[in-house]
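A protein chain is absent from this complex, but the other protein chains hold their places.
Note that the chains take the letters A and B in the order they are written out, and that residue 1 is the start of every chain.
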Amino acid sequence: MAEERGTHEHDHDHDHDHDLTFQPNIEDSDPSRYELMTYAMRELLMERGHLTPEELRAAQEKVESLEKSDGAKVIAKAWTDPEFKQRLLDDGNSALAELDIDAGAAKMTVVENTDDVQNVVVCTLCSCYPRAVLGMPPDWYRSKSYRSRVIIEPRKVLSEFGTEVPDDMTVRVHDSLADLRYLVIPRRPEGTDDWTEEQLASIVTRDTMVGVSNPTAS
Amino acid sequence: MSGSFAPGDAVQVIATHPPGHRRTPFYIRGKVGEIERVCGDFANPEELAYGFDGLPKKTLYRVRFKQSHVWPNYSGPETDTVDVDIYEHWLLPA
Partner (left out) sequence: MADTDDPRRGYHDIGGKDYGAIDPNATEMKPWERMSTAISNALGAAGRHIYVTDETRRAREQMGEPLYSDLDYYERSTESMKIILVEKGLFTEEELEDRMKEIEQRMAEARE
């Protein structure tokens, strides 16, 4: 082991390169196993040329930007521009590209809540989620409780989120498994006819775009 | 598009339980549904999962099932559905 490491350092000569050794901000608590594993992978990958500091920085900025979701903007535009909404329903990826959102290789499948249908999205096998539009998935979406239950008792789960769906409406669950990612267009609430796109976007939350709740005008 | 099914076709998910990485969930195997749409051709995730190229691509379908059929004790209305994305090699005509 020591020998291998020695050879390696000699080859690359960056044992004390501060770009490569990670110095996290000092926290009060001891680092967890997976925190340490992340820092260790980072160092090994950089030493061996599989990752550069620039690549990592760019990727981190991308993750940070994902935490500020663009989804509400997309929905507000769909509510105010019927032709855009139709393009979104027909081909999610190219409609999102109009707003400079790159949905990547996954096929963005956009479904619309109506007076008759409430759509709700899950990934029962892992936690597939439309990150390009909605950012990182919230804890509950990733939980085994949500993944296991919403598929078999969606009305009960929706009611736990405060969403009561009357029996004369259809509940449509979407199990997003490999190459499809779903975005729900919520129903536009009554009394918002004269609202601007910005006002409309302000009532569209992440949960309404997964389909577990519905926006309200108040 | 190479797929052999069209929207509206009745299909049955193959009721097999092979080991390995599969994207067809257990609960839907053996169930009968209807093709809702053809989603396009995608590299096969069952092959990609092991470092192969997943070619030739497989046609992916969105298949709609009645909840009351999938879950015999389903308590909601008959009209409730679940849509699952399923690759062609998991589907048979029904």
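Following the convention adopted for this analysis, contacts are C-beta pairs under 8 Å (C-beta built on N, C-alpha and C of every residue); 3 or more make two chains touch, one makes a residue touch a chain.
As the structure is a prediction and not an experimental result, all values here were calculated from the model.
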item: Sole contact to the chain not displayed, among A:89, A:117, A:136 or A:169; value: A:136
item: Missing-partner contacts on chain A, residue numbers; value: 1, 4-5, 21-26, 30-45, 48, 50-51, 55-56, 58-60, 62-64, 67, 104-105, 122, 124-127, 136, 138-140, 142-149, 151-152, 157, 160-161, 175, 178
item: Interface residues of chain B (partner: the chain not displayed); value: 17, 21-22, 25-28, 45, 48-51, 54, 71-72
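By definition in this document, only the chains that are shown with their structure count from here on.
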item: Centre-to-centre distance between chain B and chain A (centres being mean Cα positions), rounded to whole Å; value: 24
item: Complex contact set, residues of chain B against chain A; value: 23-25, 27-28, 39-40, 42, 45, 60, 62, 67, 71, 74-77, 79-85, 87
item: Residues of chain A touching chain B in the complex; value: 107, 109, 124-125, 151-155, 167-168, 170-180
